[in-house]
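Removed from the display is one protein chain of the complex; every other protein chain stays in position.
And then subunit A:
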Amino acid sequence: MEMTGRTRVVVVGNGMVGYKFCEKLLARSAAFDVTVFGEEPRPAYDRVHLSSFFEGKSADDLSMAPLSWYAENGITLYLSDPVVDIDREAKTVRSHHGVVVPYDYLVLATGSGAFVPAIPGVEKEGVFVYRTLEDLNLIRYYARGARKGAVIGGGLLGLEAAKALLDLGLEETHVIEFAPRLMPRQIDQAGSDILKHKLESLGLQIHLSKNTQEIAGDDAIRRMDFVDGSHLDVDLLVISAGIKPRDEIAKLSGLEVGSRGGIVVNDRLQTSDRSIFAIGECALAHHMIYGLVAPGYEMAEVVAANLCGGDKTFLPFDMSTKLKLIGVDVASFGDPFTNDCRTIIYEDTAKGVYKRMNVSTDGRHLLGGILVGDADQYNMLLQTVKNLTVLPPDPEDLMLGSRGGSADTGTGVMSLPDEALICSCEAVTKGAICHEAGENNITTFEGIKKCTGAGSGCGGCVPMVKDIIQGVQKQKGMYVRNTVCEHFSYTRQELFDLVKIRGIRTYDEALSAYGEGDGCEVCKPVVSSILASLWNDMILEKGNAVAQDSNDRFLANIQRGGTYSVVPRIPGGEITPEKLIVLGQVAQKYGLYTKITGGQRIDLFGAHVSDLPVIWEELIAAGFESGHAYGKALRTVKSCVGSTWCRFGLHDSVSFAIEIEDRYKGIRAPHKLKGGVSGCIRECAEAQSKDFGVIATEKGWNLYVCGNGGSKPKHAQLLAADIDDRTLIRYLDRFLMFYIKTADPLTRTATWLDKMDGGMAYLKSVVVEDSLGIGAELEAEMEQLIGQYKCEWKEVVETPELRKRFVHFVNAPEKKDPEVRFESLRGQIKAEDWNRVG
């Protein structure tokens, strides 16, 4: 700064952040003349704890600093006198009362006002906002004659306001929230459910997914009418539906403001006029309004430091929060909602505790989470996120710090007496199920069904049986499960059973029955895979095409540049010269790059989306079928040449590989499946690196399962030795179906086995010894899937409705994507490098 003498700073707004700025600035330097204009009649007070005003605290108790503080620090303070004009040329401000003050630097800390939705009747007597001490005084006065109160808004501020109404002793206090959950910015549906339950037990009545249509009454409010046709009699209403940045003065003086409000600032909190700053809830930093006090204080710190010659920037601020709402702990930290993760969820409805951790897909880091009812671990968890601490092998321990102690009593099914009949078909009591799940440690539904018979009749008790198993586990200490995403709070296995029991055939039905919201790229493929694994319907029909992963939607693999690759099935890697010639001809005709794949087939690259149906028409005419290279499905069963030619071969591995590949082709699973058959112990088909591998022995075949190549290679393990080919097929049926039914999404067989309690011994007992008694059922389910097989490309080629979706431009179907460009390499095409500049 080149100025001589004292620097004049004017602060517009005397809220928490404006006050904090003065405090921070004057703590650093005495070289400033500070003038503050406040709109309210009293100096800055603690707005965060406004509701304590109704617990008996006085305005002075809430005050940030007494009037004398301003005088002692040489601050000129004008109260009840908002700034109405900024002259940026002359660098002066003018207040409502006509005070004109020159400035070198101007700091706008005008805060925010209540956002009031345009509901008819909102102007009636008895309708208030909840923002200032004046608002609270008005509410307190009016509440003397009121009996039933309501708050519009179930967010942080709305619940604070509801607490205030509770404290005022109204007979009824209702919370009306438009979203399907409370505190939608901080917590998810499951957290909201727990919070709602807890708040209801404290006397609030909570109405979610309620849209207020009108506020009825003559002069004063008498009733709220909702869009769904319901009503609520109330005589006092507080609107706390969100905040609106106070940017009027900035707008008037021509400073840049965001399209949805807020004064645009750079990372030094400078507005479009470099000598004017904006801090707190009026500032739009990083395209967002930071509606919490902590980032507001950080903004005050940045500007104060920079005015004293510092060089600080305001970085995207962590919005983690922890607070006590009406006595209930609520915290959210890091990214509480991310989908790109694995979630660990702990829920205890008895104690009203819900905890969620979002763990990176590789399991190394904590990304964020939610705590309701018990936030003791908040600081530890927040630090784990912030420091990118590598997680321990059992990260759930981090959030379950206070578990243990006395067994909780539970609600719902767990509060039933032991004599209660759960399965009336088989006369199984709750006590019997608890005994098996507790004493005998049987923790799967299939296991309970096997030993008690529960759920083997009409199936109506299945959800209750599962609840009991979970309840018992919970009583034993913990309950941890991986739910699909924010739209489905079920594990894949639960969803699988639900979809099966209800006979659901489309993603849309599943979302309506068991989900919420619009779905996403996580749950759509999961549900689609479940539907395919259960019914094996053509995946592009019944509106399911858009719920498929993109490759499944176009039945081809998208490659660099946006073209697709075509992989016809070549079972066991055996192909006739005639078919080889057709592949060559098709590749030539459509200008495709050809390569032999690792799975003994031929991949044709560079096909435009609109060429796919014609290419397949030609391939199908030559006897080819889809190779499902695009699906989480059986890929190939690789084979060595076997006893037909090889001098070492014991059995005909090629014929067996072809039989197996033809048997399971088109069957969709939680992840891709690969197989191999080797004709002798030399293992030329590398069968032990596959999800299932078959190796010929002197006496028959050895069956290995749960191996894979890729980034984390795993050798397959022996499931059964020296078995004949019919037994092998039977075990494979059971193994594959058991995997399809129970694995988490996108989990290869090796990882699935790793996570399985009891590991290989347990898998062997289920598949070979049929310890659960489900062998026949698994075989029957597999048989049904196999019976449903159709080549899906043949169906597309023959169905005009499906075929017409294979275009790039919907309004110019004949045109190909002009952005697709190829280069040439070794006599073939290659996709243009996507890292090209410009």
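Note that a contact is a pair of C-beta atoms (placed from the backbone, for glycine too) under 8 Å apart; a residue touches a chain by one contact, two chains touch by 3 or more; residues count from 1.
Convention: contacts and distances are computed from a predicted model.
The chain absent from the displayed complex carries the UniProt protein name "Assimilatory nitrite reductase (NAD(P)H) small subunit", chosen from "Autoinducer 2 ABC transporter permease LsrC", "Peptidase C14 caspase domain-containing protein", "Molybdopterin-synthase adenylyltransferase" or "Assimilatory nitrite reductase (NAD(P)H) small subunit".
When the full complex is taken into account, the listed residue touching the unshown chain is A:337, out of A:21, A:37, A:314 or A:337. Checked against the full complex, the one of A:524, A:569 or A:764 touching the unshown chain is A:524.
Note that of A:40, A:549 or A:574, the residue touching the chain absent from this view is A:549. Across the entire complex, the residue among A:179, A:323, A:451 or A:760 in touch with the chain not shown is A:179. Taking the complete complex into account, A:562 is the one of A:562, A:700 or A:773 that touches the chain left out. In the full complex, subunit A touches the omitted chain through residues 179, 184-185, 259, 287, 337, 339-340, 486-487, 508, 511, 517-521, 523-525, 543, 545-547, 549-551, 553-554, 558, 560-562, 609, 805, 808-812, 815, 817, 819-820, 834-835.
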